[in-house]
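Only one structure is covered here, and it is reproduced in the block below.
One protein chain omitted, others in place.
Order as written gives the chain letters A and B; numbering starts at 1 within each chain.
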Amino acid sequence: MSDETFAAGFMDDYFAECDEHLAAIRRLLLELGGAAASAGPAPRAAVDELFRSFHSLKGISGMVGLREAEALAHHLESFLRPLRDGGRALTDEGLDALVAGVDALEHVIASRRDQRAAPPIDAVVARLERASPTAAPVEAPAASAPPAPQWRITFAPSPALLARGVNVDTVRARLRDAGVILDAAPQIHGGSIAFEFAFAGALDEPTIALWREDGLRVEAAPEPLAADAASTLPAAEMATPVGPSHVVRVDLTRLDDLMRMIGELVITRARLDASLGRVEGHVPAAEWRAVQENTQVMERQLRDLREGVMRVRLVPVGEILRRVPFVVRDLTRDSGTRVRLELRGQDTEIDKFLIERMMDPVLHLVRNAVSHALETVDERVAAGKPPEGTLTLAASSIGDTVVLEIADDGRGIDEAAVVARARAMGLEVPDPPLDRGRLLELICAPGFSTRTDTDRASGRGVGMAVVKTTVEDLNGRMSLETTAGEGTRFVIELPLTLAITDALIAQVGDRTFAVPQAVVREVIELDPAALRRLERHEVAPFRGGTLPVLRLGEVFSVTPRPGRALHAFVVGAGADAIAVAVDRIVGQREIVVRSLDDALIQVPGVAGATDLGDGRAVLILDLPALARHRAASLRRSMEAAS
Amino acid sequence: MHRTLVVDDSPTMRRMVMASLREVCSGGFAEAASGLEACEQLALGPVSLMVLDLNMPDMHGLEVLAFVRRHPTLKTLPVIVLTTRGDAESRTAALGAGASVYMTKPFTPQALAAQVRELVAQP
Partner (left out) sequence: MTTVAGAETFILFTVAGTTYAVRSRDVAHVEMVEQVTAVPNAPAFVDGVVFSRGQVVPALNLRARFGFERAAYDLATRLVVVQTGGRSVGLVVDGAREFASFDPSLIRPPSAALAGLSGRYLEGIANVADRLILVIDLPQLLLFEDPVLPDHA
């Protein structure tokens, strides 16, 4: 087989391993940056780890034939070499060059993943060669002497111990938890191999007894071990090698297959329910109860299984957020602002697919905040604000929804400028203050930008439009809060699951529709007689105010059945709320969402289709889209009327 | 032929080495991601060949090699050392420490397999 074919089979492993190394590298760069900021020497352990990560990346990049990555890793490694001698501080210029190198490395790897041509790396390489990484030797803070070893612990591996889970890795972990490993070396005893650890830590009798049971020999250390030329370990913590562990790498498509299979199970169970319903009358009551119990247990187990598989796809949101400190750092350096970054809820979990889609939109919002929303130090002080601006990124999950917030305490959106720009584009806009939903719509309109110069840092006007379409593509929602002089907050809500969801089943005339439960705030009853007309719209009195009403029958040209009351789904909140009226709500079901892929059937207001158990396609409605469409039209009517 | 021990802290690298040697190493494989784990694998069962990366987090590959060469029975174990550095100094150091073969990454699967075939064919 050719070299290329050979390497092609390992690309998934390669990318997964690169991801792990890059995450560690980012973490270490932050550590180095912190030390540089306090003008101290670069921490030796961090430099070593960083060096080793670059070295590993160089090796595997070479093996899979990604030459640019190999070259970059090689230069990053060479760059760090002088720093390893210890006692030297990393210069700002040096750190910048390092960060630029790592950024380039990430781009090169991403370009191979996306099967694009690799970006040119000459400029970055030249920069790394030019920048001098270290300042003059710095007085290291008086290092406290390492603790004297108190114990000598010997471990002889054997298949029997291995079977009980006692191997050199678990022994190391155990020792690290209990104290400090000062040295670890393999020893030859006759023909067998054992490991000797010099260990410092407090050990009580029960612990010693336990360790001895697990085959460890625990003795008091004879005398302080002299620094040994053959000593094998640097003092203190060892980095955990990327080795055989309890983690399994799974191809995302396999998880998709699993989800699809579970989806089929859900449908089959629905069919079973329908069939059972038909035989209920023919089965003795006692038997029927047993059947019911079993199907209920099965439903619960299916739900658990589905949630279990979904969990596997979840990764912490911190993955998107790890790039943010670097972006902020880059931008503040050029712009004269000082920014304090607050990251909250990094452990919140989100589907891996969503992470990849949301990365760019989130970074775009961050760039906007730092480059434009946050004022310079002087401006802030003059305005009576703390000199440092605050940018908050928070993630949380509520039930089936993940909420991402990007908030700043800067200038707030300049509504007058937005209105002026919109009017210049030919849009009809009322005078400020604007409804926040409308404001968001405007700034996300394609080609909209209040900046006439091409601003490299924030990109062109396409940015916000892409943010909006990405969020909508993912069945999510975005909203805006902003106050002049005080700040701006973007809130993005995304559904956690894409494939199976709870839905309310409704009927209009003889048509059945499904509405995802997540978007429905409330279900209410409306008295048709109480509806009032406003231009071409209807509104209903509701809780002291009015609620615009959208009749589903009209939207889909279906003749509704005349009835006493209308049932309606309330979608959206506050000023954006709207009631979507149907004839009857049949019930609540768990449905498998099938997408409508073909362009011939992609129409606004329809999010997909599902099978309720009889093989018929039932349309899944995108009520927020319908509501938005209607709200926009209603606003225009109201603006025209005022 | 007994197991072949593949020592490298990169899982991708280990998998590539094992795939390259699947035809040649009839006894199957053992893996280790660090120097100490390599020594443990050597203690746990017979090994006919070791493919050893030098760049490892706890024990440098050369120290593992030195340890193996001190062992009464393992001192004749064929060891292929892998590294990314290609300078003459490292080569000398590796061969001086007892490496049977010294290979630099990147290498083709065929090159590795050929080296192994030659090594295990020797009496």
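Things worth noting here:
Note that in this section a residue touches a chain if its C-beta (ideal position, glycine included) is under 8 Å from a C-beta of that chain, and two chains touch if they have at least 3 such contacts.
Not measured: the values here are computed from a predicted model.
Taking every chain of the complex into account, the chain not shown here touches A. Among the residues A:Glu219, A:Glu307, A:Asp378 or A:Glu554, only A:Glu554 touches the chain that is left out of the figure. Within the whole complex, the absent chain has one touching residue among A:Gly9, A:Pro387 or A:Pro604, and that is A:Pro604.
Touching residues on chain A toward the chain that is not drawn are 264, 511, 535-537, 550, 554-558, 594-601, 603-606, 608-609, 611, 615-619, 629-630, 633, 637.
The definition used in the following text is that only the chains that are shown with their structure count from here on.
Between the Cα centres of chain A and chain B there is a gap of 39 Å.
Taken in their complex, chain B has these residues touching chain A: 9-13, 15-16, 19-20, 31-37, 39-40, 42-45, 53, 55-60, 63, 66-67, 70-73, 84, 105-109.
Interface of chain A with chain B (complex): residues 1, 3, 6-7, 9-10, 13-14, 16-17, 52, 55-56, 58-60, 62-65, 70, 156-159, 162, 167-169, 172, 184, 186, 188, 190-195, 230, 232-233, 238-244.
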